[in-house]
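Yeah, one chain of the complex is gone here, protein chain that is, but the others are all in their spots.
Chains here go by letter, A, B, C and D, matching the order in which they are written, and residues are numbered from 1 within each.
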Amino acid sequence: MSVPLSHVLIVASLMFAMGLGCVVAWRANVIMMLIGIEIMLNAVMLTFVGGSAHWGIADGQLFSLMLMALTSAEVSLALAMVVYLHRRKNTVNTDQFDSMKG
Amino acid sequence: MLPTYLTLMLLFPLLGGLTCALAGRKLPRTLVEVFACATVWGSFLCAVLAAAAYTAPQVITLADWFTSFDLSIPISLYLDPLSLSMTVMIGFVCGLIHVYSVFYMREDQDYARYFALLNLFVFAMLTLVLGETLPLLYLGWEGVGFCSYLLIGFWYADPANADAGRKAFITTRIGDVALMIALAWLFQLFGTLSVTKVNGMGFLMPGSVITMLGILFLIAAMGKSAQMPLMVWLPDAMAGPTPVSAMIHAATMVTAGVYLLARLLPLIGGSQVALAAIAVTGGLTAFYGATCALAQRDLKRVLAYSTISQIGYMMLGVGAGAVTAATFHLLVHAFFKALLFLGAGCVIAAMHHEQDIYKMGGLKRSLPLTFWSFLVGAACLAGIPFTGGFFSKDSILLAVWLKGGVLYQALYLLGLLTALITAFYSFRLVFLVFAGGNGHVHRSSGLTVMQLVLIPLAILGLFGGLLDLPAYLGGGYLSAFFEGLPAGDLLKVSHEQEIAMQVLAGVVALLGLAAAYFRYGKGRAERMREAQARPSALIGFLAQGWYFDKLYHLVLIRPYQACAGFFWERVDHGVIDASVDGLGSGLGGAGRLLGRWSTGKVAVYLISFAAGGALILGYLAWLAL
Amino acid sequence: MEATLFYILAAVLLTGTLLAITARQAVRSIVYLVTSFFALALMFYLLGAPLIAAFEVIIYAGAIMVLFLFVIMMLELESPEKLPQPHFTNWLPALLLAGAVVGSLVVLLCSRLRAVPPGFVEIPVRQFAFALFKQYGVAVEVVSMQLLFALVGALYLGRRR
Amino acid sequence: MTSLIPILTLLVFLPLCGSLLTFAVRRSDNAVRGVALAFSLAELALSLLPLMLSGQKAAGAPAGFFLYQDAAWIERFGIRYTLGMDGISAVMVLLTAFITLIAVLSAWGVKERCGLFFSLLLALQGAVQGLFLSLDLFLFYLFWEAMLIPMLLLIGVWGTGRPVYSTIKFFLYTFVGSLLMLVAIIALYLMHGAQTASYTFALPELVRTNIPHDIGLWLFAAFLLSFAIKFPLFPLHTWQPDAYCDAPVAGTLMLGSLLSKTAAYGLIRIAFPLFPEASRALTPLIYVVAVLGIGYFAWIAFAQRDMKRMLAYSSVSHMGFVALGIAAWSPVAVSGALLQMVNHAITTGALFLVVGMLEERADSRDLSRYGGTWGKIPLFSFFFLVFNMASAGVPGLNNFVSELIILVGTFRVAPLAAAIAFLGTILTLVYTVRLVQEVLFGKEKKPLELKDLSPREAGMLAVMALVVVYLGVHPGPVLDLFKTPLEVLLAK
Partner (left out) sequence: MTISDLYTIMPIVITAGAALFVLLCGPMLLSASLTAIGVTASAAAGLWAALGTPASTQAVSGLCFTPLARFLIPVFCFAAAVTLLLSHSYNERRGIKGEEFPATVLFALFALCVLPCATNMLILFLALESVSFAFYILVSMDLNRAESGEAGLKYLLMGAVAAAFTAFGFALLFTGSGTLQLSGALARPDNRAIISAGWGVILVGMAFKLSLVPGHLWTPDVYQGAPAPVSAFLSTSSKVAAAALLLILLALFPPMPELRVPLAALSVLSMVLGNLAALLQQNIKRMLAYSSVAHMGYLSLALLSGSRDGYAAVLLYGAVYTAMNLAAFGAISSLSIDEERELVTDYAGLGFTAPLRGGVLALAMISLAGIPPTAGFIGKFFIFYSAIKGGSIALAIIGILSAAASAYFYLRVVAQLYMHRSQAPAPRAVSLAEGLALCLASAMILVIGVYPGPLLKAIDTALQ
């Protein structure tokens, strides 16, 4: 393939930044924040796969795979927590969770 | 033998003082009194023995006080004619006053404290006189000040007395500091603090340095000897018991300044400016004291101002370089002033502690012994011819005249004027207290003994002139004795000139006496009436000591107190401490502000976090560009 | 040809993502995201990682997104009016930050990559598997522990008090 | 004998053992007092012991030290456990032992948490002893800071007034200074290491470091700041009146008599020898603050109504002479400063003690409450007067000698500073006589139930008064002890 590595990386960066923007902007909805995190992690995976292809070794792909597993673990825990908190406070707006501050 | 005498001379009163101080309250009163008197007389005995054994000036080192590298201060004593004559005088006068005190203080419960301080005073005074190293001299110098402080405030329950003591202590401390500084300077210059060595090295230094040193010593003397402008404490010091006034504030301590200057004259005599300063101070003070004494109503205050004035004469003498004359006057003055004070003490005791001379009168009959003694004292003070005071004062005036120059001649005239005033106020006192109708007195057995004490003093005062008769009368014992002193180089004077001067002085004294007689001896009742009225401005001015007290209060004391408060509340609290506290609370406030960043909203956290990331990446990118 | 495909996929990917993050409804956002993940999977394939591409589709688009959907349904968050939307003031810092991050990354990633890269190499599944079980066996163990404890945690939180 | 018994280690650790033991028996107040007294007496005896050895030279020790001990401690940094005793430290150690004994006796009446109190007192003593003996800069710093904690608690727990505020203020002030000193110590260590390739904190080694002028200035400034705060010197003193006032009597005694001496000791032993050039350059500054302090504090002391606060200001004012003597850095002046440290410790300590006794009796430190005590409690009044006069510099008592030596020594170097400083003694007298007058003289303003001294109190004061007089008339032995070490210190 004749795409320069830098282009892959730029796409990944854009995606990463979008994910970051999503996390920062969607303070009203935890679930959208989690989605943003997923986007960021997918950008990371893209980088790894690109790097892997660039160097011709499998390590990067492996890292992606492990990231996927890690993400799924994280998401399951996060969603469980969201459910738990929603049950307590009946909201998913993170701004409502501010009983501790200062 | 001499070292033993000297050591014992110092140890006796020290021992007495310490014993009285530590155990006095537990011992019976009589024992304490006897012990206290015995130590002082023992000391006097030693002084006499030392005088007998004396052959030539001698330095006696007893022990080491402290040594730090090249600063070595031994406890060494110096016996020369000057100190010898002083010790004898001190021993004698103090011994008498101790005896007098036993009776004077009969009713007071605090006898132990009194005698302890009195004895300690004698010790300190002797140390001052005998000390060969300046720090040792200073030990005595401060020691007498300390005892004087406590003795002035002896009846401490009255705040006024304590205030007087405090005033004396602080005022003299100003002089003491000058002495300390002079001392440090001397050490820097000569590497030694021995009086004898320093005296011998004065010529090594430029005149300006000697002048400065002279001025410092003069300031020291001003404090201790109540010279202008540090004289304000002495009249107040009369708050102490009268024997104390006699002993400390008339005969001994206050002359310490004169002694110091006389002692160091070989050094400071090298500077004419310093001598002139001393002479001017003395002359002015003599005049000041005499004028103030004119207007006083309090018996003891009259005497106090007269003391100031007489010490002024002595200073004048030193300033003229006449150590012998000054010492002569010092000794004679010690006798007659002690006499006057003790006489006044008798009067006061007899008058139930009444001190206003306008409320007295007629004591001539009820207290004849006191009257005659007091008269002798007043005559000496006034310089009535052929009394001791006449000769001594005259030798000073003579020396001043002989010194020559406009300044000294002016001072001579001032001295003469002062002599006139002196004669006037002395007899004013005599007339007001003793003349007139019958005075009611309170008699006691103590009073008799007290009056007996006056006799030896009266004799000494009256015949004190024998100590140093003028040359035309065969020359003086004292002059011969002092001849060995380094600075005794007086100009020789013809007998005629001397006689002329003495006649002049005698006339002046008699004039004063006559004036006093016409004003107070004849017009006594009139004066009494006048005293009830409001005093005139001049009288008020003189009575208040030229308002020096008020001036100092306004210029020094009030600002001092105000500044103390200001420094504490405005500067220390208001600026320094407040700025530190302000820094603290400022930091705390900043911290609270920073803590507010933790809003509790996770989105804010994330934004901050991401912003941090963006900054770091941005920085790295900027580097890479 | 592959390059063209790559750029097309990249466009799809980024558009999908953009739509996903700006969607008004969570459900709709999930759908956009699934689309873009499909594009991502294809890109993985193009980059010589067929296995990862497959997992991407199976795990991400399949499992994780469904999990999201499930939770959204369960919490009855599907209707947009129940949720406050990000305001412009929320988007502004997001835009700024994202822009800054992208800008700096682009500068860094493109600036000095002048040396000729070895080019893209396809990695056979065999090599992948070899690496996975020979070289990174321990990683698998660690991840499995992690998954186990994700389960433990989720169960613990789900416990009714 | 010196090799068989580690006297120096014992000197440091005996109080610490005492501290632990005291704490262990804290259930019984009597046992606590007994143990504390026994240990402080033992320490005093132990600190007298080395005086017999002065003049000898210990094996391996730097010049001037007659007792020496050295062991590896933290080898990675070349930190060693090095203790050494020369004349200066011998006197300081003796002083510490003496003052602590007095403090223990003065705290006899402490009822609340008696065990902890004495335990802290002894721990503090151990730290101070360690500080006076350590020859390793790191060890010195360790003890320097270790003093803070017992002091913090002594003021805070048993204090009166606003103890917490005062104690934290005291702590923070000293802590800021000492941390900057730590930076300087590390920098010095690194410079020395870079120059000689031997990384060590040993003081005799570090003295030989070749320090560039401007760096030396900064390092010296850090040391100076730290010591100046503890001293305290002029603008850095505001912790001091508060701490002195609010501390319990024994605490004030330790603080005023010992802790301020550690700073002066540090200047003499460490700061000046380490940075000869920089200290020369900054000497004018020290002169200024010393002179300013002497006058300013004496002046402020006059305005106080609270006796303890007055004494606190008086204490700083007197410490100004120490600073003056050190700044002059001539043998005479420094020996005067050292003697003044001893004298100040005893005089000020005794003054705090008598004021404490008065407060104990009438529960007030307000000057205007008192008056005419001379007639009621003569014994007390006698001691009160003696110590006040000593403080005012009446000759024959101790302070006079040291102040004179300082004056003479400083005058050679800086006549103006010395002269102005001594003008300050007028102000000293002013507030001293005010204190004496308001307490002893006049009439009682309000009838107070006052009891004269108990035998314990009288004994303490009598001993202190004896020392005051002894040092006033025969300070020779003490001055002799300073001679050799000062020759060594000033040779550089």
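Some observations on this one:
The rule we apply is simple: a contact is a pair of C-beta atoms (placed from the backbone, for glycine too) under 8 Å apart; a residue touches a chain by one contact, two chains touch by 3 or more.
Source: prediction; values computed, not measured.
In the full complex, the chain left out of view touches A, B, C, D.
The hidden chain makes contact, of the residues D:Leu10, D:Ala42 or D:Leu179, with D:Leu179. Only one residue in the set D:Ile74, D:Leu416 or D:Leu466 touches the chain that does not appear here, and it is D:Ile74. In the full complex, the hidden chain is touched by subunit B at residues 584, 587-588, 590-592, 594-595, 597-598, 600, 602, 604-606, 608-613, 616-617, 619-621, 623-624. Residues 104-105, 108-109, 111-115, 134-139, 141-143, 145-146, 148-150, 152-153, 156-157, 159, 161 of subunit C touch the missing chain (whole complex, contact as defined above). Hidden from this view is one chain, which touches subunit D at 73-77, 113, 141-142, 145-146, 148-149, 152-153, 156-157, 159, 163-164, 167-168, 171-172, 175-176, 179-180, 182-183, 186-187, 189-190.
What we mean here is this: only the chains that are shown with their structure count from here on.
Distance from the subunit A centre to the subunit B centre is 96 Å, each centre being the mean of its Cα atoms. Centre to centre, using the average C-alpha position, subunit A and subunit C are separated by 6 Å. If each chain is reduced to the centroid of its CA atoms, subunit A and subunit D end up 64 Å from each other.
With touch defined as above, residues shared between interfaces to two or more other chains in subunit B number as follows: 603, 607, 610. Looking at subunit D, one finds that none of its residues touch two or more other chains.
Subunit A meets subunit C in the complex at residues 1-11, 13-22, 24-29, 31-32, 34-36, 38-39, 42, 45-46, 49-50, 52-59, 61-62, 64-66, 68-77, 79-84, 86, 92-93.
On subunit B, the positions that touch subunit D within their shared complex are 21, 25, 64-71, 135, 138-139, 141-143, 146, 149, 153, 156-159, 162-163, 165-166, 169-170, 173-174, 177, 180-181, 183-185, 187-188, 560-561, 563-565, 567-569, 572, 576-577, 580, 584. Residues of subunit A touching subunit B in their complex: 20, 23-24, 27, 94-95, 97-102.
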